[in-house]
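Could you have a look at this structure, given as structure tokens, before my questions?
Of the protein chains in this complex, all but one are displayed in their positions.
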Amino acid sequence: MNKREGRLAKQNRLRQHLLSTPYVLWSIGFIVLPLLMIVYYGLTSRDGGGFTLENLKLIWEPTHRATLWLSIKLSVISTIICLLIAYPLALALRALRLKSNGFVILLFMLPMWMNFLLRTIAWQNILEKNGVINMLLSAVGLPKLNIINTPTAIVLGMVYDFLPFMIIPIYNVLSKIGDDVIQAAADLGANYFQILWRVILPLSKPGIVSGLTMVFVPSLTTFVISDILGGGNILLIGKVIEQKFKMANDWNAGCGLSLVLMVFIFICMAIVQKYDKDSEGTSVW
Amino acid sequence: MVKRLIQKGYIGLVIVFLYAPILVLMVLSFNGSKYRSKWGGFTFKWYRELLENEKILNALWTTLLLALFSALLATVLGTLAAVAMNRMKKLPKAIMMSITNIPILNSEIVIGISMMLLYFAISFSLGFTSVLLALTAAHMPYVILNVLPKLRQTSRSTYEAALDLGASPISAFFKIVLPDIFPGVLSGFMLAFTLALDDFVITHFTKDAKVSTLSTVIYAETRRGIEPEIYALSTIMFTAVLVLLIVVNRMKAGAAKKLAEQQK
Partner (left out) sequence: MKKSLLVGALVLGAAMVLGGCGKEYKNGEVVVYNWGEYINEDVIEMFEEEYDIEVVYDEFTENEDMYPIVSIGEVNYDVVCPSDYMVNRMIKEGLLAELNYDNIPNIKNIDPKYLKSAESFDPGNKYAVPYCWGTVGILYNKTMVDEPITSWSAIFDEKYKDEILMIDSVRDGMGIALKYLGYSMNTTDEAQLEEAKELLISQRPFVQGYFVDEVRNKMIGEEAALGVIYSGEAIYTQRENSDLEYVVPEEGSNVWIDGWVIPKNAKNKENAEKWINFMCREDIALMNFEEITYSTPNAAARELIEDADIKNSTIAFPDEETLNRCEAFQYLGETEEVYLEKWNEMKTTQN
């Protein structure tokens, strides 16, 4: 290494520090400190303030286990459905070769600018016994569907609310894949499905991982959808945590359960990212 | 040809799915009855009353300011953070990435309450700024999550070539890297904006009595029934953005066409 390169490397490191310091400071202030508060509450007992694991063990209570299991089931189903809808959609959008990315993003983001609660309430009008779907069905002489207040309605609500979070990151990476890559594969004799499976899919993994995270996590912790569309028939883990804070006023228990849920999600994400070889290990695990 | 038709049909179907409830909201804004389950005849009443409803208009203004500024802050900081993280060595990068994920993984009530406790601990008084910072912190990870995949797709060699040719790192970033990752930055901004526009829980815990947003107004109203003025407002907002979107898109398409003709 000559002198000049050494100086450049030094400059680079300095620049690197200048670039990363603000975010490191910010994350200590706004992410790590609040997190430490959650950890503190989660690991101390409510009345004495002494160290305890009781709050974490709460997750093993039969009711909590049942709610966690149900939440996982529903959010996994919703996430898979979102992926199955979003991937072909992103492919189709890519095939349109639109000049501006912004238009597509806005088109799928715009519905979310209307208040989430209002949109969920509006779904009731569509799904209810005397709702829009059933009115259309009976107008053509078909039997009425019973969707409202069932788990199906909850899954539908989750898919509706979080689908854009899946579409956008996948579309983003797909739109970046050059035609030359695909052309090259075609020239080498690959058919459409081989190209899709061997070329496009591997290249779009980062987008899929982002999408999976952004759909799975909120659908695991939500409960408003279940309250409104599911008729409150099903208790989800997000609701239990909320109750601990609000009804029971037991912040320690609420923080403890949140911690368990957080670790669980971290593990899930680590597993997903294992499949994303390009990510160079973006997570500690 | 058939394939294209199927593609377009599928896109259309998803769009119908996403916009269906908004159509319901629009219909409700013309409903004479205050209740969503009963049709009370066609009326413009709620639009007139909206113009006089200071509470809602104030909330709208605050919401827009909060969403815009928190999204801008989150985008600038988040993009810088993503660039910095992309260049980090494996271990620090992994640690920062895990920290970044935390706000996404937490339920909102935990973020909200822990933020309130933090403000309380450092006796930072609540108000517009406290909500702004909390929203920025909560939504910045989404920007990072959108920018990072794009950065990974970008080749580092172009950027280095620019440096070798004597460009300063800053101008190399703006001229080479940013255009490449811009779609990710844009969608990160849109996500942060969208999430902030809709946030209730974090705002609830970090605001003082003087700050009220559309979400806090709407949630407070659920107990007694949502004022139909809110439906009217949603309809106006939606139509305005949609029209703007179409006009801008048309203009762009027109400009592109002109350019193509000139080049001929």
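A and B are the chain letters, set down in written order, and residue numbers restart from 1 in every chain.
The definition used in the following text is that a residue touches a chain if its C-beta (ideal position, glycine included) is under 8 Å from a C-beta of that chain, and two chains touch if they have at least 3 such contacts.
Note that the coordinates shown come from a computational prediction; the quantities given were computed from them, not determined experimentally.
Student: Quick one: which of A:78, A:115 or A:149 touches the chain that's been left out?
Tutor: A:149
Student: So one chain is hidden, and I want to know which residue out of A:66, A:201 or A:267 touches that hidden chain in the complete assembly.
Tutor: Residue touching the absent chain, from the options given: A:66.
Student: Tell me which residue among B:46, B:119, B:142 or B:189 touches the hidden chain in the full complex.
Tutor: Once the missing chain is taken into account, the touching residue is B:119.
Student: For a quick check of understanding: of B:48, B:156, B:210 or B:258, which residue touches the chain that isn't displayed?
Tutor: Within the whole complex, the residue contacting the unshown chain is B:210.
Student: When the complex is taken as a whole, what residues of chain A touch the one chain not shown?
Tutor: 62-63, 66-67, 70, 121, 124, 128-130, 148-149, 227-228, 230-235, 240, 243, 245-250
Student: Going by the touch rule given at the top, which residues of chain B touch the chain that is not shown?
Tutor: 33-38, 55, 61-62, 65, 68-69, 72, 113, 116-117, 119-120, 125-126, 128, 204-205, 207-210, 212, 216-217, 219-225, 227
Assume only the chains that are shown with their structure count from here on.
Student: Using mean C-alpha positions as chain centres, tell me how far chain A is from chain B in Å, no decimals.
Tutor: Using C-alpha averages as centres, the distance is 16 Å.
Student: If we count contacts the way the header does, which residues on chain B are in touch with chain A in the complex?
Tutor: That would be residues 4, 7-8, 10-11, 14-15, 17-22, 24-25, 28, 36-37, 77, 80-81, 83-85, 87-88, 90, 93-111, 113-115, 117-118, 121, 133-134, 136-137, 140, 142, 145-146, 148-150, 152-153, 169, 183-184, 186-187, 190-191, 194, 197-198, 200, 214-215, 218-219, 222, 226, 230-231, 234, 237-238, 241-242, 245, 249, 252-253, 256 of chain B.
Student: Residues of chain A touching chain B in their complex?
Tutor: 15-16, 19-20, 22-24, 26-27, 30-35, 37-38, 85, 88-89, 92-93, 95-96, 99-103, 105-126, 128, 130, 132, 160, 163-165, 168-169, 172-173, 175-176, 206-207, 209-210, 213-214, 217, 221, 238, 241-242, 245, 251, 254-255, 258, 261-262, 265-266, 269, 278-284
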